[in-house]
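For this view, one protein chain was removed and the others were kept in their places.
Right after this comes chain A.
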Amino acid sequence: MAVAARKTSGGGRTDRGAAAETAVDPAVSEVPANNPPPFTEAEDLSAYHEMLLIRRFEEKAGQLYGMGLIGGFCHLYIGQEAVVVGMQMAANEGDEVITGYRDHGHMLACGMDPRGVMAELTGRRGGYSKGKGGSMHMFSKEKAFYGGHGIVGAQVSLGTGLGLANWYREDGKVALVYFGDGAANQGQVYESFNMAELWKLPVVYIIENNKYAMGTSVNRASAQTDFSKRGVSFNIPGEQVDGMDVRAVREAGQRAIDFARSGKGPYILEMQTYRYRGHSMSDPAKYRTKDEVAKMREERDPIEMVRKRLLESHKVGEDELKKIDAKVREIVNDSAEFASHDPEPDPAELWTDILVEVRA
């Protein structure tokens, strides 16, 4: 079967092509030059809208942080939008999603209400966790979004447990478990890989390799920088994917999800992506050059790629795109407006939700 044969040698990834020449850092140059099947106009429009929503939402969150409306930690997803949007295009409704602390994009891609997400960022009662979770801790049972976890790597075991529940119930769902290149070095990741393969759990591991674990580049932290091979000793197939191209993400995502759903066990996708902003708001990102970031933005930006396709291949007019831009801005501004004026949680909320009340 073609899928199993892929194993750790993902299609086309050795051909660096033009992408390699334009990149600055060697770690950044490892972008596979895939030629994924084209999107229809409707698919490109949808991807454009979804990714733009995340981009504008995150920019707004950055602004609100600067204004002091958002406190503590705030990890922005700008640059990585194609990963979660492409994966969601491949997933079925009901498939679970779980991720780490860079989680706003995942929530929006899961269809969670931008107002609720932004209000959680500002710590207001209308937030998804009533203001008690913050940026890193939001959940939605309704949208099958299981957080939002602040301990690096913990979501990998938890997400494998979501897969275990699917396996136990035989409900045909697949758990999509996101983590970064940094988390990929945590021990519990491998404990989970072992059990997932041993029991053939329906889990897709999506390693978002954005080249830096906080300030440490992949090359300085990882003995094996090809993360698609991280499952080799457990016989988990993996492949590297151009995580800046939403089409490539969707294609590989479909393959991985189909594999897991058919009972063959887990699958690893290394998404080669890039984070434009610092690790968190307090990170000046001095560990990389401005040129490196600028080149990525100019040449590999996931949204610009779709925009270009829409204008040139699908012949969509600028006007139509402007309409989408305006609509997205309206959603984002509305969420910011709501999150700025929604009241803080009632002081009584301090003492609620610690335990589920048991009625005698």
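Worth a mention:
As a working rule, a contact is a pair of C-beta atoms (placed from the backbone, for glycine too) under 8 Å apart; a residue touches a chain by one contact, two chains touch by 3 or more; residues count from 1.
FYI, contacts and distances are computed from a predicted model.
Entry comment: the absent subunit's protein name, as recorded by UniProt, is "Pyruvate dehydrogenase E1 component subunit beta", drawn from "ABC transporter ATP-binding protein", "Pyruvate dehydrogenase E1 component subunit beta", "Glutamine transport system permease" or "Fumarate hydratase". Contact with the chain that does not appear here is found for just one residue of A:80, A:99, A:122 or A:160, A:160.
Note that of A:36, A:114 or A:127, the residue touching the chain absent from this view is A:127.
Among A:36, A:86, A:147 or A:302, the one in contact with the hidden chain is A:147.
Where chain A meets the omitted chain, the residues involved are 96, 98, 127-133, 137-141, 146-151, 154, 156-166, 168-169, 187-188, 191-192, 194-195, 198-199, 352-356, 358, 360.
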